[in-house]
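I have a structure here, written as structure tokens, and I will follow up with some questions on it.
A single protein chain has been removed from this complex, and every other one stays in its place.
So, subunit A:
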């Protein structure tokens, strides 16, 4: 029968083992995708579900790293000021993207692309804002 591990040392060891497993798995996924890229080309590689898994893992990893980065920030930044600057920068980039797309496609597509770019930028910025606010408490 499997028993729940209560020993803190073994729990830690388990986590360390999981880290090794993660490295092996990631190396495997990159290897498989690399092989697909070389033998079948870029489209086949991005069509593979493993590609989606790799991207998803990358996004989750980036979000998890953000909390570490916020804790590591040496100077106390004002969360609100940071968010406002980020929002302004995101707006400029989104408008730029939207305008560039409008030149080659129609206005609706331009607005859609601009909105998507804007959302993609502001979600992590709001998360950073939330983390910095939490850190202030």
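The rule is short, and it goes like this: a contact is a pair of C-beta atoms (placed from the backbone, for glycine too) under 8 Å apart; a residue touches a chain by one contact, two chains touch by 3 or more; residues count from 1.
Everything below uses one rule, namely that contacts and distances are computed from a predicted model.
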Notebook entry, point to check: Missing chain's UniProt protein name, "Acyl carrier protein", "Protocatechuate 4,5-dioxygenase alpha chain", "Lactate utilization protein C" or "Transcriptional regulator"?
Noted result: "Transcriptional regulator"
Next item on the list: For the chain that's not shown, point to the residue among A:7, A:43, A:71 or A:137 touching it.
Entry: A:7
Note to self: Tell me which stretches of subunit A touch the chain missing from the display.
What the structure shows: 6-10
